[in-house]
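Got a structure for you, questions after.
Note that one protein chain of the assembly has been removed; the remaining protein chains are unaltered in position.
And now, chain A:
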Amino acid sequence: MVREVSESCVESLLAEIVLSYCSGFYANKPELAARRIEAIGFQVGHQLSERYTMDRPRFTDNLDAIKFICKDFWSELFKKQIDNLKTNHRGTFVLQDNRFRWLAHMSVDPSVQASGNIQDPSAMAENKSAQATGMHLYFPCGIIRGALSNLGIECAVSADISNLPASLCLAFIILMPLLWLSQNLFSSISLQNADYAALLVQSIIF
């Protein structure tokens, strides 16, 4: 029994989640809002992975599970597969999607390009718009983390938007002993947003 929902409804719902958590419930605490949104995504990913692994044979190892995420899971959620998968064979994987569906209809603030001569306000505006779009990435990160944890792979997921429109880079590290992690944390993932760094460290430690 497959029921369908209109895609614009889903996008509106996601935008409203981010809006109400960031400006409503946790108005001055973006880290808490981010964690809450990510936790919602975690439960959704957990349940979705049950549904989408139903008719498939069992996975032989971690790489198989990650390939499932890149192909079947991603195409069920976003109607396309991952464009590029990179790994350092030591537990870090980078997934790249060149046109992330949920952010495809999101506009970039045009005033950033216009006020190029004044240095400080434009930098601030760019940072604010990057932060705003960054908030919308916590939910998909949570979904991926939930799906992987249900398949038996505990990891930390972070996402990065580079050259809009909508090119998304998702990186995750499989949780290993904390010492290795702290040595490799900031070298293996390029984090442009300080909030992501805080979230990543928090999600690893807790």
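Keep in mind that, in the parts below, contacts are C-beta pairs under 8 Å (C-beta built on N, C-alpha and C of every residue); 3 or more make two chains touch, one makes a residue touch a chain; residues count from 1.
In the analysis below, contacts and distances are computed from a predicted model.
Novice: When you check the chain that is not on display against UniProt, which of "superoxide dismutase", "Trafficking protein particle complex subunit 2-like protein", "Formyltetrahydrofolate deformylase" or "Protein Abitram" does it turn out to be?
Specialist: This omitted chain is identified in its UniProt record as "Trafficking protein particle complex subunit 2-like protein".
Novice: Looking beyond the chains shown, say which of A:Asn62, A:Ser129 or A:Asn150 touches the absent one.
Specialist: Final answer for the missing-chain contact: A:Asn150.
Novice: Kindly note down the residues of chain A that lie in touch with the hidden chain.
Specialist: 43, 46-47, 49-51, 53-54, 56-60, 150-152
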